[in-house]
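Please read through the structure below; I'll follow up with questions.
A single protein chain has been removed from this complex, and every other one stays in its place.
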Amino acid sequence: MPQTSIALAGADAPAKGRRPATRSFWRNVLRRLLRDPVTMTCFTILLLIVLAAIFAPYVAPHDPYRTSMARRLIAPGDARYWLGTDELGRDLLSRLIYGGRLSLFMGFAPVLMATAIGGALGVIAGYVGGAMNMLIMRVIDVFYAFPSVLLAVAISGVLGAGIGNTIFSLTLVFIPPVARVAESVATQMRMQDFVEAARATGAANWRIVLAHVVPNVTGPILSYASSLISVSIVLAAGLSFLGLGITPPEPEWGLMLNTLRQSIYVAPLNAVLPGVMIFITSMCFNLMSDGLHSAMDVKQ
Amino acid sequence: MLVYILRRILYTVPIAMGVSLVCFALIHIAPGDPLSAIIPEGASPDTVAQIRVAYGFDRPLPVQYLKWLAHVAQGDFGLSIMTQRPVLAEVAPALVNTLTLAAAAVLFGFVLGCLLGVASGYLAGRPTDKVVTAASITGVSIPHYWLGMVLMVIFAVNLNLLPATGMGEGGSGTFGLGWDSLQYLVLPALTLSVIPAGIIARSVRGTIAEVRKQDFMQTLHAKGLPGRRIFVHVVKNALPSVLAVMGLQLAQLLGGSILVETVFSWPGTGFLLNNAIFTRDLPVLQGTILVLAMFFVLINLAVDVLQTVVDPRIKRA
Partner (left out) sequence: MNRRSFMQLLSGVSLTAVSLTAGELGLGLGSAQAQAKPGVLRVAMTAADIPLTTGQPSQGAEGIRFMGITLYDGLTRWDLSKADQAAQVIPDLAESWTVDPKDQKVWTFKLRQGVTFHDGSEFNADAVIWNFDKLMKTDAPQFDQAQANQAASYDANIGSWRKIDDYTVEIATKRVDAVLPYNLAGLFMSSPKRWEEVGKDWGKFAEKPSGTGPWILESFKPRERAELIRNPNHWNKARIPKSDRLVLLPMPDANTRVAALLSGQVDWIEAPPPDAVPRLKQQKMQIVTNLYPHVWPFQLSFLEDSPFKDVRVRKAANLAIDREGLVKLLGGLAAPAKGMVDEKHPWFGKPTFDIKYDPEGAKKLLKEAGYGPDKPVKAKFIISPSGSGQMLPLPMNEFIKENFKDVGIDLEFEVLDWEALRARRRLGAWAPENKGRHGINNSWAYWDPDIGLIGTAASFAKVPGGFNWGDFKDAKVDELSTKAKAAFEPAEQNKILADLHSHIVDEAMWIWVVHDLNPRAMRPNVKGFVQAQSWFQDLTPVTVS
């Protein structure tokens, strides 16, 4: 889960063999992705979940907030409530569909923010180098020196529950590894002949960064960030599970898992369903991220 | 190499300082007054003021930090607000318990991960590889607190094969190597091991695939070495990085075990931390995070240094 990819995707390992980031490269990547059945299956599943979440009011068969003590904890397989009901008699399918909104949002938002902030910091540190690099990277190193789950739990625990606090703590956890990936690529770019040449001709720094550094940094960062989405989903759900994440009555998979947990002895299937959703979603993101990795890895 | 190791060790010092500053700052970004946790229902304003002075909450922040750092340097992490016991005395035994759990999880994960990884590394590209890859990704994707809950209901309650919670009849004090104790470790460690298992499997698979592609392997093949010998070569080459991954995983699990410890009432640092968060016992919160982060820094350092010693070919900046 969480920490995994962070340690794995190896922010430490400097990206090897820079390829020029050309349009044809991305076309090739796309073609390979389209040909990969696993990636496409995952993509389809995720697309369904995302669409269902976006169009929840039209897709959900029932009101996700409507409670009824008379029909609480109906087992999955019911003719009217296909996936059963929760501890307050609310339709589980509808809640899972609505829950996708927040859970997916918690997967994307921190990763997007961390990618933007961490990427920018890394590019600046790598391209400017020297004292600036020292300053930025040493601060990044300090945050990188915490186990990721610990940092997320500590910050959320201190700030208290809530969407904003959860996004903040997860963003803070993801910035250091993203920044390190960006920094190592940007540093390599700075040493490249064509960058030196561009500098010699007196091109403005921001032009060089935009023209040469950013396009090359994009690939590795995207590939890395894609692996963080599932981490973010599982971690955010974990925080909700601890009571440190999303606050009720919002449907969110981690929170649903938390409140339904009490019912595991009378309605085991209902209680595990939100976990299954978290699992499927995070697995799909992981497999897609894997697919992206290998699609970008093939030597041209 | 020696220079690198020395530099690496020196470099750890400012990081450690930074970590301590973050730990300190952490609790002061907290909303609300840390005092609120220690004042019982209906205490008079006099009592409140008195407690404020007694715990040093009336001093300015930088002074509090320096005071705190000076004490920390001497191993004095302050007193727990809730229990009045020294924080270090709370954290140290908990850390041992968490290390026990994390080590067992990494060991389980190693065996499981290697099996999966070797199988898939050798079968790269074939359907079996896909299955194995999927299985290892399962490990990375599963919310393990949820898995723990399900395992507990099945194995402890329904099958009554394994104990549900705690560290044994005598608690952590009598924890030993016999089955009496170890049976308490099985469920939490198994739950936690799905994380390193997935990662180790991926890492083993990757390393094996890479080693097999290298030139000297082709040569060995050409020389007509038997498969077994080639396997030994593969393992020899793959081992350093797998060990490194294990070390890093052990370090990550120190922080990652909080959810599993909460589910299984395992008296480790995660349980301690969760408790400290919900009772707003700030000295304990601070101390636990600091100790864990320092340990994390040290393990990372050790892994790095060992890797350099074992495999000097790895070039480092």
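Just so it is clear, A and B label the chains in written order, and each chain counts residues from 1 on its own.
The criterion applied here is as follows: a contact is a pair of C-beta atoms (placed from the backbone, for glycine too) under 8 Å apart; a residue touches a chain by one contact, two chains touch by 3 or more.
Just so it is clear, the model here is predicted, and its values are computed rather than measured.
Student: Quick one: which of B:C23, B:V72 or B:M167 touches the chain that's been left out?
Tutor: That would be B:M167, which touches the missing chain.
Student: Identify the residue among B:Q64, B:T138 or B:N275 that touches the chain left out of the display.
Tutor: The single option touching the absent chain is B:N275.
Student: In the complete complex, the non-displayed chain touches which residues of chain A?
Tutor: The missing chain touches chain A at positions 65-67, 69, 72-73, 75-77, 87-88, 160-162, 243, 247-249, 259, 261-269, 272-273, 276.
Student: Footprint of the hidden chain on chain B, which residues?
Tutor: Listed in rising order, the touching residues are 31-33, 36-45, 47-48, 50-51, 54, 82-85, 90, 94, 149-150, 152-154, 156-167, 169, 171-173, 183, 262-265, 267, 271-272, 274-275, 277-280.
Here is the rule we go by: only the chains that are shown with their structure count from here on.
Student: Going by the contact rule set out above, which residues of chain B touch chain A in the complex?
Tutor: 14-16, 18-19, 21-22, 26-27, 29-31, 130, 133-134, 137-138, 140-147, 149-150, 153, 157, 194-195, 198-199, 202-203, 245, 248-249, 251-256, 258-259, 262, 273-274, 277-278, 285, 289, 292-293, 296-297, 300
Student: Can you name the residues of chain A that touch chain B in the complex?
Tutor: Its residues touching chain B are 1-8, 38, 138-139, 141-143, 145-151, 153-155, 157-160, 230, 234, 237-238, 241-244, 254, 257, 261, 264-265, 268, 272, 275, 278-279, 282-283, 285-287, 290.
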